[in-house]
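Now for subunit A:
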Amino acid sequence: MGNPIVFLILAGVAIVAAIMMVTSRNAVYSALWLVLNFSAIAIFYLLLNAPFIAMVQITVYAGAIMVLFLFVIMLLGAEQLRGVTAAIGGERWQQVLAVFSGLLLLGTMGILVFQGMGDGGDTAVTINSSPAALGVRLFEVYTFPFELTGILLLAAMIGVAIFSFKKKKKEES
Partner candidate 1 sequence: MFGEILRGLGTTFKHMLQPPVTIQYPEIKRPVRPRFKGRHVLERYDNGLERCIGCALCAAACPADAIFVEASENTDEERYSPGERYASTYEINMLRCIFCGYCEDACPTQAIVLKHNYEMSFYDRTSAIYTKEKLLVDLAEGAEPAPRQVEPGTYDRAIPEMEDPV
Partner candidate 2 sequence: MNQDQLVVDKIKAAYPDVIEDVVDFRGERTIYVHTGQIREVCQLLRDDADLQYNFLSDICADDLLPDFPRFAVNYHLYSIPQNHRLRLRVWAEDPEDGPETVGDVWPVATWLEMEVWDLLGVRFKGNGSLRRLFLPEDWQGHPLRKDYPLGYEEVQFSFNWQEIDAKKPYAKE
Partner candidate 3 sequence: MTTSQIALWGLVVGFIITLIMVTGFAYTTLFERKLLARLQVRFGPNRVGYIPIPSRKGKERKLLGGFMQPAADAVKLFMKEDMTPAKVDRVVYFIAPMMAVFTAIAILAVIPWAGKLPGLPAQYEYFAIAPGINVGVLYVLAITSLGVYGIVLAGWASNNKYAVLGGIRATAQMISYELAMGLTILVPIMLADSMDMGQIVAGQKGMWYIFLQPIAAIVFWIVIMAELQRAPFDMSEAEQELSAGFSVEYGSMRFGMFFMAEYMKMIIFSAIFAVFFLGGYRGPFVDQFPVLGLVYTTLKIIFGLFLMIWIRASLPRLRYDQLMAFGWKRLLPISVINFIVVGVAIVLVEEGVFDSLIRSIQQAIPFLG
């Protein structure tokens, strides 16, 4: 499932980018770090023999969603929160809860990983993950969920449209 050195480098990039994303004061920087994180994950997908998903990841996440984020940040001029509370912090109990649940998750993971470490080896099976195969699977097995996603997208689109229409009406009146 990939070369360990490549894995470690990419994992390092992904983790550092993730941490920087969460801790950056400037929202634009956050977005950029997240783009880096997504790109690293896209390369993981390539390593995992999922080129189609990798390309979709870059196109949709890096190319559309993050650009949308940047767009909104610039539109609102909301790079940084003004006044009131600090960028990082929140209330005391939130911090405690966050750290506690983080440790819990980390512990679980540690147990899992150390238990399983070494028995599997590279057991991965080579699969035909060409876009065609994926498409066949998508449309033959998952036709109904696919349609459902379509409806979800439609609903989202209508919702967004209503938001923007409301604003216009308010301006007119």
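Quick note on selection: all candidates are chains of the complex that A comes from, given by their letters.
The criterion applied here is as follows: a contact is a pair of C-beta atoms (placed from the backbone, for glycine too) under 8 Å apart; a residue touches a chain by one contact, two chains touch by 3 or more; residues count from 1.
Quick caveat: nothing in here was measured; it's all calculated off a predicted structure.
Shown alone here is subunit A; of the other chains of the complex, listed as 1, 2 or 3, the one that touches it is 3.
Considering their complex, residues 28-29, 32, 35, 51-52, 54-56, 58-59, 62-64, 67-68, 70-71, 74-75, 130-131 of subunit A touch candidate 3.
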